[in-house]
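All protein chains but one are shown at their positions in the complex.
Every chain is named by a letter (A, B and C) in the order it is written, and numbering of its residues begins at 1.
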Amino acid sequence: MTRIAFLGPPGTFGEEALLTQADLAGGSVELVAMASHADVLAAVVGAEVDLGFVGLENSIEGSVRTVLDTLVFEVDVLIQREVVLPITQNLVAPPGVALGDVRRVVSFPDALEQCREFFGRALAGVELVAANSTAEAVRIVADERPPATAALGTALAAKLYGLDVLAAGIEDHPDNSTRFVLVAGDGVPAPTGHDKTSIVLFQQADRPGNLHLIAAQFAAREINLTKFESRPTKKSLGDYCFIIDFEGHLADEIVADCLRNLRADVGRVKFLGSYPAAGPTAGAIRQDVEQRWHEADAWIAELRRHIQP
Amino acid sequence: MTRIAFLGPPGTFGEEALLTQADLAGGSVELVAMASHADVLAAVVGAEVDLGFVGLENSIEGSVRTVLDTLVFEVDVLIQREVVLPITQNLVAPPGVALGDVRRVVSFPDALEQCREFFGRALAGVELVAANSTAEAVRIVADERPPATAALGTALAAKLYGLDVLAAGIEDHPDNSTRFVLVAGDGVPAPTGHDKTSIVLFQQADRPGNLHLIAAQFAAREINLTKFESRPTKKSLGDYCFIIDFEGHLADEIVADCLRNLRADVGRVKFLGSYPAAGPTAGAIRQDVEQRWHEADAWIAELRRHIQP
Amino acid sequence: MTRIAFLGPPGTFGEEALLTQADLAGGSVELVAMASHADVLAAVVGAEVDLGFVGLENSIEGSVRTVLDTLVFEVDVLIQREVVLPITQNLVAPPGVALGDVRRVVSFPDALEQCREFFGRALAGVELVAANSTAEAVRIVADERPPATAALGTALAAKLYGLDVLAAGIEDHPDNSTRFVLVAGDGVPAPTGHDKTSIVLFQQADRPGNLHLIAAQFAAREINLTKFESRPTKKSLGDYCFIIDFEGHLADEIVADCLRNLRADVGRVKFLGSYPAAGPTAGAIRQDVEQRWHEADAWIAELRRHIQP
Partner (left out) sequence: MTRIAFLGPPGTFGEEALLTQADLAGGSVELVAMASHADVLAAVVGAEVDLGFVGLENSIEGSVRTVLDTLVFEVDVLIQREVVLPITQNLVAPPGVALGDVRRVVSFPDALEQCREFFGRALAGVELVAANSTAEAVRIVADERPPATAALGTALAAKLYGLDVLAAGIEDHPDNSTRFVLVAGDGVPAPTGHDKTSIVLFQQADRPGNLHLIAAQFAAREINLTKFESRPTKKSLGDYCFIIDFEGHLADEIVADCLRNLRADVGRVKFLGSYPAAGPTAGAIRQDVEQRWHEADAWIAELRRHIQP
């Protein structure tokens, strides 16, 4: 039995994302709802669960900033997989409540914010009430049945709590998506040919030119960056780190080589994992690049045989 | 009378940050509370107010991601100033309620999340209830006086609503701070010698080597970067933009030169403003660098006088 | 009457190259033969002549290294034009001398060196005698008629001195060519759309990373380099300069901009000239790059109008 912690209660976007993964949804998996992303990560580190599932970017539930800071500065876990879920907001209410009846909407504040145009258009003057998550909002509406009240939440939550969907896909910007990652206390998944690697690069100081040198390491190897973000380390003013995602796997020589040089020449590197990338576009290290590295490595080995003792 | 929109209700961290600015707190300034950051920016664009004040990084109220996306992709406003406020959480309650009485705490979910260690230590088993902002939480506790209930909020909100501070500075990580910016529909403040510039750089495609070229532009001019963040543009997969803050002002030749080359050689640049930097450490373009540029410019002009007609 | 100094005596490769330039061969031009390249440059600096013509790369006559060092370190002249001449060696002798009669060959030592395979094949055991230039060798053979002796030299010299060509094109490597430049005391030729620029970049010290920054300046502007060569400055150990040729003209904004930044950010720049390039391949600054610079410059000017007084 594999135990996977996620941000509860049941019906969050996180659970919805998790259930898109066929191999994690079977009978041999137990999902464990936690009160916060911090609790999810603590459970992984404490080995109370085998895996944890947390939102890493653009999530509308839980403090994504806290997740990232925790991964970067506090815990040592390794990313096993990423899952990208399109975010769709649904207005849900108990059977019998029609859209025209709704005077109050309960949800997570960010979710409420994402539907402001819809409210102005379809529910003018509606009162917005905060909940700790969209799933909690759905649960409150389902359990307490406050009059003339709907919740914003996932289709999963509506189904779990027996509510009807009054309006689906009502978010103002329909191109939203959230990136989740599955983490474990240890282990790097074997390369699939379709992988990403995530690292944090710490620097002593914010010197002009550092970014130039870091970028050179990737450019020289034709490694595609998919995320690059500076972040103060909070330890002292002027100290920075960079959170970097790029295509390729630790098992690729060109990636190992890049990491080795970043560590030797730039600063401390924290390895967050190499893992199968989500979506059809995330690429592998191009085979010609990797092949050229192997050929060059053989050449160096041959040259070195000529060194005299 | 200068009208400044901010995220209400009164007593938010935003208002607290605004009130640290002596020149914006006088009798000739009218503060206008808005229901969301989006409303603040819309009021600026619509000229309903002269200035808007929004959280840009690490804020715990309102959706900071929404603010950034709106600035980057939707509205044209110019940053006039940045304000960095240390974030301190206070447990506040009506007079007569002691810490030992508290069974429920109301606040914005992120604020509740930031004090989880304190709750575990001092208020074991407490129920956490969401509100749309910390200021709304304080207002609810002040107006409705729910039994055994405290709010997390600012000292300003406690004072405005007549509550007592039961415990101050209870956030788990005391080094939190939030960056706010003051924006206007137009106008770049004159240089102070202590300025920052913010831009967004759009790219056609996420090619290896682009970051190397962008970084080269700053490295070659010894311009200090204070923030560098990639962001998908949402228009199509593979299109990226970079949100970049750096030291110096549009009026500096070395900065103008850098922007000109970024635009000519890399991609579209959206100028978000040059403005006085917060804090003692944010620097000016070093005078020797700027001086060298002027000397070099005079040299080019002299050389060009030798070109034959 | 335009006076042009060149390395004499008449019949050198330099004169041959000069005569390929139709506009410099007319009746209004007086060619003045000098004893050395140093004399040519001194005559230009002293205004004894209007123009000087010297070998700059791969020349087989005179010390090209001396020419380059003089241009780089000693005199201030501006390149007006480059001329690239294929180098062809001819065995020439007085009428009546056949190839089978030749026992001695006189010429400039580098010319003799370039035909060693021919000598081994066709004139086994021949004695090689040095002269101060190929033209002097031809003159000696023509004037002194030493027995069984031929000279290596240009077809032009053979004609000037009334000798026959016994064998043409006898150099071992037929793809040799020499680059000459025409220099003046002042003046930059107007751009032709097909120009090159030459500079020397001086550095304080040979620090790792300097080349990276210099290369960044050209890469960022998509400027094509045609020559890049480091050279000790001789002033002290560890001091270097770079001799750089690239496509484009001082009148191009993108070139002016690059020079300005090299001077402001890297080190002292000596401008050696912008001039029409030889050959069909040397390119202009691409018009799209130059056009983008102008568009970006207009954008900066517009932005700066928003700076408050």
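Following the convention adopted for this analysis, a contact is a pair of C-beta atoms (placed from the backbone, for glycine too) under 8 Å apart; a residue touches a chain by one contact, two chains touch by 3 or more.
Quick caveat, the model's predicted, so the values are computed rather than measured.
Enquirer: Among C:Leu78, C:Ala131 or C:Leu272, which one touches the chain that has been omitted from the display?
Expert: Per the contact definition at the top, the residue touching the missing chain is C:Ala131.
Enquirer: For the chain left off this view, which of A:Leu99, A:Ala148, A:Ala168 or A:Ala190 is in contact with it?
Expert: A:Ala190
Enquirer: In the whole complex, not just what's shown, which of C:Thr20, C:Ser230, C:Gln291 or C:Gln308 touches the removed chain?
Expert: Counting the whole complex, the residue in contact with the absent chain is C:Ser230.
Enquirer: May I ask you to list the residues on chain A that touch the chain which is not drawn?
Expert: Given the touch definition above, chain A has residues 78, 186-191, 213, 216-217, 219-222, 250-251, 254, 256-257, 259-261, 263-265, 269, 271, 274, 289, 292-293, 295-297, 299-300, 303-304, 306-309 touching the missing chain.
Enquirer: In the full complex, which residues of chain C touch the absent chain?
Expert: Its contact residues with the unshown chain are 36, 38, 58, 62-63, 65-66, 108-110, 112-114, 116, 128-133, 136, 175, 206, 208-209, 211-212, 214-216, 218-219, 221-230, 234, 237-238, 242, 279, 281.
Enquirer: Given the full complex, what residues of chain B touch the hidden partner chain?
Expert: 209, 212-213, 216
Assume only the chains that are shown with their structure count from here on.
Enquirer: I'd like to verify one number: the distance from the centre of chain A to the centre of chain B, where each centre is the average of its C-alpha atoms, in whole angstrom.
Expert: 23
Enquirer: Can you list every residue of chain B that touches 2 or more other chains, as numbers and ranges?
Expert: 216, 219, 221-222
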